[in-house]
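Dumping the structure here so I can ask a few things about it.
Here the complex is missing one protein chain, while the rest keep their positions.
Labels run A, B and C following the written order; every chain starts at residue 1.
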Amino acid sequence: MSDQNIYLPYLMRIAKITEEAPNVRTFRLEFVDETAAQSFDFHTGQFGLYSAFGEGESTFCIASSPTRKGYIECTFREVGRVTGALADKEVGDIVGFRGPYGNIFPIEQWKGKNLLFIAGGIALPPLRSVIWNCLDLRDWFKDITIVYGARTVADLVYKHELKEWEQRDDVNLVCTVDPGGETPDWTGKVGFVPPVVEKLAPSPDNTIALVCGPPIMIKLTLPVLAKLGFTPESIFTTLENRMKCGLGKCGRCNTGKTFVCKDGPVYTLDQLNHLPAEY
Amino acid sequence: MAETFEPKITAFVCNWCTYAGADLTGTSRIKYQPNVRVLRLPCTGRIDFMLLAKAFSRGSDGIIISGCHPNDCHYTSGNYHARRRWMVYRDLMDFMGIDTERITFSWVSAAEGAKWAELVNEVTNKLRAMGPYVEYKEMVAAGVE
Amino acid sequence: MELREKAKQLLESGAVKAVLGFEAGTHGRRRPLFARSAEAAGRLVWDQGCEQNLASYVTRKEVKRLGRMAVAARPATLRALLQLMAERQIKEEDVLPLALDDAGQVTELASAQAIEERLALEPQQIPAKDRELMDRLKAMSRQERFAFWQGELSRCIKCYACRSSCPMCYCGHCTMDCNRPQWVPVPSHALGNQEYHTVRAMHLAGRCVQCGDCGRACPVDIPIHLLTFTAEESVHAQFGQGAGASAKLDYALSTFRPDDKESFIR
Partner (left out) sequence: MAETYHLPQASLDPLFSVILASGRRILAPTDRDGRSELNPVTSPAQVAKDYVQTALSAKGTVFPKVEKLLSYATEPGKVELTDPVPNALPTVLFGIRPCEAAGFQALDAVFNWDYRDKFFNARLEQLAVIGVSCTRKDDACFCTSVGGGPGAVKGSDILLTPMEGGYLAEVLTEKGQALVALAPDLFNPGNGVDKAKLVVDVPAAFDQPALTAKLPALFDAGLWADQALRCVGCGACAFVCPTCVCFDIQEEADPRAGRRLRIWDSCGYHMFTLHASGHNPRDTQGQRWRQRVYHKFSYYPERYGMLGCVGCGKCTRACPVDMNLREHLVEASQAQVKP
């Protein structure tokens, strides 16, 4: 018996590039190898390592929903060596993908519940996968509320989808931008995410909250949810520690006894409360 | 027919003097050997020693560095700074056993088209006689399991 | 006054928050001690085993948080502190160097000028063992020297103990950590090691205070300090200035003289 090379990526062709916000892009990736495309499967919440050949690998979530077959999508901001090289790619170029890795959002367990999504800035992509997954299975859930904030109007990602969600009557979308980030024609709210949530005052009854955003947003939103009566078991988030392997070996994402790449990236607040705050 | 070794030479030259000088070589129709690849930088002051290391690691057998004569720098003193750096760099490289014979420094002004041709020919002939920089190429390949 | 007594006095008077010196460690070794109480000051020792250049700590953020600090200093430590002042990494008032003589008597050097004057009494010398190896290497053929260094550097594991121990390697973001572009290969294969040590020596030319701590720190005993020593000697021989001589020294490679003498540029 010989082992497989677990570090070999799938080859993916870029099928579509969407400019989301300044330096933020979404790639739609299709498998070069047809058999890989057939056998590939993932669940919402999982992530992968995307490679720009020549520069290396970088970790992002899979931002598309597993209900949409035949492709995966990722959204990234250009900040470093790999994302910089990815940003230079064009439709038709080849990139690498390893995954899917990590645990999942247990949406089957949420049947019959209300869902509250709270996202900030570039952290909407991991929740977007869940949102579409849940919208495609809309009758599983009761009310779906999405609170999304960014620094400025330009920094809001998935602008077309935000419009679509806004127009659906089975979704309650609340968009907000930080004070000073609004444009003259901005019709959404102005204010930081935590006070917006506080004012919105969603009911904790039979509700699952999914929170994802920059550390400061998460830090300030959690007390608000606690005040509203959400229990630590009903609050989910997804972490993204630095990773090199995604396989529970390289040691970077080690937080307490867990590996974010294996035991995460999805954690409940209750689980996080039992981990050292090294994320 | 036995194949003769043709050295690969990377030349780092400044924009204002040597590049213009090399241009003059061409417009004056002076022929010289084609072994040199010219990389133009704003000033000799910009030629970081890491560029030289990169040239060797990417397969150069020799390197030419050339810019404005002292006192002629477009930026007043870039070449003076460069000169200091090379003075130390050569000592260090020699101590580490790097073949400094393969690195040629020169001042070639925008008017010295003939000097450029002469310099390239001379360096090419010398490197052809020295042969490929085998030691360095072996080092580049070593140490990976 | 002896070190323990002086340290106690400085701590009790509040003149400093900590005294950085040495205590007894494993296997008879000496290791750094951050004495923050009079009681801890009682553990301070001073002898020939106290070789480490403690100036490497004064730029570390965790150490800076302790507050003003007295530093037990050998001549190389004093040179490093002056060089750090020249490079504007520390201010004269941030540290209180305590120069110690062979008998263990302490002199407070409260100003850069006092350090300079003290250093003027201590001729800077490369240790005989290092000088002997440098001379032996210079007497070799170039190919032999290359083979020597390749053999030595093949043991390098790029743990960066040399960089971490160096008082002048304080950069928050070292060239080695820059990756856009990735100039120096990160892996410790032959090329990665060669380029790393070239870069380090070049970046220390005119700045190396020749304490030799990089070589002492090396877990696989590569005489890596000889590279920075050589670069520093080259600067000294050609431009007539040595790192750590004064708190007002210009960096040798960011200045020039029109009549700098060389013989190799055509």
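The definition used in the following text is that a contact is a pair of C-beta atoms (placed from the backbone, for glycine too) under 8 Å apart; a residue touches a chain by one contact, two chains touch by 3 or more.
This structure is a prediction, so every number in the text was calculated from the model and none was measured.
Peer 1: For the chain that was dropped from the view, give me its touching partners among the shown chains.
Peer 2: Hidden chain, whole complex, touched shown chains: A, B, C.
Peer 1: For the chain that's not shown, point to the residue among B:45, B:67 or B:143 touching it.
Peer 2: Spelled out, the listed residue whose C-beta touches the missing chain is B:143.
Peer 1: In the whole complex, what residues of subunit C lie against the chain that is missing from view?
Peer 2: Touch with the absent chain occurs at residues 25-27, 29-34, 52, 56-57, 60-63, 155, 157-161, 163-165, 177, 185-189, 192, 213, 216-217, 219-221.
Peer 1: I need the residue numbers on subunit B that touch the omitted chain, in ascending order.
Peer 2: Residues touching the hidden chain, for subunit B, are 58, 143-145.
Peer 1: Name every residue on subunit A in touch with the hidden partner chain.
Peer 2: Within subunit A, the residues touching the omitted chain are 2-9, 11, 51, 53-58, 79-80, 83, 92-94, 96, 214-215, 240-242, 244-245, 247-252, 254-257, 262, 276-279.
What we mean here is this: only the chains that are shown with their structure count from here on.
Peer 1: Out of A-C and B-C, which chain pair has the most contact pairs?
Peer 2: Here the pair linked by more C-beta pairs in contact is B-C.
Peer 1: Quick one: report the Å distance separating subunit A from subunit B, using the average Cα coordinate of each chain.
Peer 2: Subunit A and subunit B have C-alpha centres separated by 51 Å.
Peer 1: Averaging only over C-alpha atoms, locate the centres of subunit A and subunit C and give their separation in whole Å.
Peer 2: Centre-to-centre distance between subunit A and subunit C: 47 Å.
Peer 1: Counting only Cα atoms for the centres, state how far subunit B is from subunit C in Å.
Peer 2: Chain centres of subunit B and subunit C, defined by C-alpha means, are spaced 34 Å apart.
Peer 1: Which residues, counting only subunit C, touch subunit A once they are in their complex?
Peer 2: 179-180, 182
Peer 1: Tell me, which parts of subunit C touch subunit B in their complex?
Peer 2: 137-138, 142-150, 154, 183-184, 187-195, 197-199, 201-202, 205-206, 226-227, 230-231, 233-235, 238-239, 252-258, 260, 262, 264-266
Peer 1: Quick check on the complex: what are the subunit A residues that touch subunit C?
Peer 2: Interface residues on subunit A, with respect to subunit C: 80-81, 84.
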